[in-house]
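Worksheet: one structure, shown below.
Heads up, one of the protein chains got dropped from this complex, but the rest are sitting where they should.
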Amino acid sequence: MKITINSKEIECQSDKTILEVAKENNIEIPTLCYQEGFEARAVCRICMVEIDNKLLPSCSTKVKDGMIINTESKKVLEARKINTELLMSKHKKAYFGESKEHELFKIAKDVGIRQVRFNNNKKVYIVDKGIAIITDNNKCILCGRCVQACQMQNVSAIDFAYRSYHTKVTPAYENKLDDSVCVNCGQCLLACPVNAIYEKDDTKDVLKVLKSKKHVIVQTAPSVRASLGEEFDLPAGTLVTGKMVSSLRKLGFKKVFDTQFGADLTIMEEAAELIERLKENKNLPMITSCCPGWIKYIEHFYPELLNHVSTCKSPHDMFGAIAKSYYKDKYKINKKDLVVVSIMPCTAKKFEIQRKEMKKEVDYVLTTRELARLIKIKKIKFNNLADGDFDSALGLSSGAGTIFGASGGVMEAALRTAYETVTGKKLEMLEFNQIRGMSDFKEGSIVINGKTINFAVVNGLGNAREVLEQIKNKKCKYDFIEVMACPGGCIAGGGQPIPTNKEIVQKRMQALYLNDKNNTIRRSHENPAIINLYKEFLGRPLSKKSHKLLHTSYIKRGT
Amino acid sequence: MSFKDIDEIIKERKDNLLLPMLQAVQARFGYISEANAHYLSKKTGIPFSQIYGVITFYEMLYTEPKGKYIIRICNSPSCYLNGSLNLIRFLALLLKIKSGETTKDKKFSLEVVSCIGCCDKAPAMIINNKIHGNLDEKKIKKIISGLK
Partner (left out) sequence: MKILQNSNFRALSKIAEMKPEEIIEIIKKSGLSGRGGANFPTGLKLEFTRNSQGEKYVIANADEGEPGTFKDKLILEKNPNNIIEGMIIAGHAIGSNKGYLYLRGEYSYLKNKLQQVINNAKKISDKLKIYFDIEIISGAGAYVCGDETAIIESIEGKRGNPRIKPPFPANKGLFNNPTLINNVETLANIPLIILDKNWNNNLRLFSLSGNVTKPGVYELELGTSLKELIELGKPENKIKAVYFGCADGCIPYEDIKLDYEAIKEKGAMLGSCAIIAVDEKQDIVDVTTNIAKFFEYESCGKCTPCREGTMRILELLEKISLKKAAKKDLELLEELCRVISATSLCGLGQSSTVHLTTALRYFKKEFRDKLK
């Protein structure tokens, strides 16, 4: 059909919204409450356009043949200005974060607001300082994107409460987020256009400990190297491993290690665990355990199914355990002086390390964003850095370790090791394409010594319920399931650079898969550092020592 | 803590409609406590945060106990034009509480509300489902002392 936007005739398909058609034709209409991939709620009223002397929201209005649309008329601009001013007056002025992330300020600037003619926000809310996530209602403009994101995750820890000007986004009965079913995945954080939700800042503490005489070591998650560059204006998907390592050295970390080493270790233990369960035909399907958002989810919503979860700790926790035993002893470091910092794409990890079961093996978690802030605070010129290398002791890793950051990566890494250790044969093709990519739910099967193993990958917490209900009703056909809370995997985690949208996530994903492909070692069980660790220290996977250091237990939290 | 009453309420509603369930809980207990709302959420599968959102949206649903008599006095135009504002002030002084509060002896709660549909008897108020119209200070005094 044909429509007209700002006097320009445009061909478009029916059943599209005005906003979609405008986007396709590079016509910019500002939006605030609109989130791609979610149902348009049309509540902010910023995207209004003029049709037939009336103003209609472009995000939810479908195009009709012959429609004449004006996106910049006097009426539109007056409305846009007032509605933006009204939101600005609601939003506490000082904000935490970069202006790139702040969508409201950008709109205010584009609309030409020099002053807000309404008194600043009258209500004063107490800031909810959680272990991992902080929510500040004083900045909230009630766009509802966080509520939508949390509903998409099937968690619904937060929702709107009260009415009219007193409307507020909150957990039930004004409980703190930490006292609700919040799993700390941070999808709400990524969704918020005004930094009303942000991670707990650990940069100050880390800087303090770096200044001290302690032996501070750092490990970096796979996802960080594929995303950190975005914080320094490098295109999404640029692998910045070398620069990342160098910047960490400049910050003063005594050793720069790789969480991917921990990932390889996780695969050794988890593959062995899977093989044992398959032999005994007990506690199947087994479900991965490296995602702390997922763990808290099942502890709250399906505690009766906890026996299915692998007892393996997550890679960075395993690393921490090894650092504070094997590494500490080997290199004769005083326990009091050893500090382990993890750089993670994840906000839930900040919660994870505080769990009693983790025994403070990792001391601090910094998100990708916090690391970028540290680098900027210390005036390190990231883009000019020469590439550095990880320290070898706990820094050597395989390609299997790298792909942990993408949805399907843990599964793929585990299958590589499980298949080859049981059959003694090499896999013809190391890539499991059927479980790569952004689909909500991916599945496949593999024959190991005559037995068909069915596996599945759940991408995004909202997609976990179906398979969990199957397990509950004893109707599940899978043997091994990977669950990642964040859609796309850890590369789309709550600690990642903003924006994190589908396009950018796919680019980060590709960087990790390329990293795997280019690695000489692509299987966790072929990592010489891992082989050495077992030889010198652990013995074999699932040994008594491995169980003590590398495995954990869960809590039946209920709702 | 027994949730038998809540179980019964849920059982009555095969369609799982939340508003009538909340009203039933309130009819039984006078308000909807966090524990009751949480149990309701657990058994019905309706998210806890949604239940709180619904309770706090509606003026006649409470998360805290109210007085034995809930006085809803109207301040919309028809009543306003007939002197409701002064009566509200009078009532507040009489009960020694402000709008939104409950008396210490938990007997009366005072709420200033929007039009209750008694404009032909303005100024008017509702106390626990009973309408009192054509109010003046004398009448209000009589009604309140009758309830004491």
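Worth pointing out:
Should a chain be cited, it is by its letter among A and B, assigned in written order, with residues numbered from 1 in that chain.
The definition used in the following text is that a contact is a pair of C-beta atoms (placed from the backbone, for glycine too) under 8 Å apart; a residue touches a chain by one contact, two chains touch by 3 or more.
Nothing here was measured: the structure is a model prediction, and the numbers come from that model.
One chain is not depicted; across the entire complex it touches A, B. In the complete complex, the hidden chain is touched by one of A:Ser14, A:Asn119 or A:Asn384, namely A:Asn119. Mapped onto chain B, the interface with the missing chain covers residues 16-20, 22-23, 46, 50, 53-54, 57-61, 72, 75-78, 80-82, 113-122, 126, 129-131. Counting over the whole complex, chain A has residues 40-46, 48, 54-55, 57, 60, 62, 75, 78-79, 82-83, 86-87, 89-90, 117-119, 141-142, 160, 162-167 touching the chain that is not drawn.
Operating definition for what follows: only the chains that are shown with their structure count from here on.
Rounded to a whole number, the gap between the C-alpha centres of chain A and chain B is 44 angstrom. Those residues of chain B that touch chain A in the complex are listed here as 34, 37-38, 41-42, 47-53, 56-57, 63.
On the chain A side of its complex with chain B, the touching residues are 156-163, 170-173, 180-181, 558-559.
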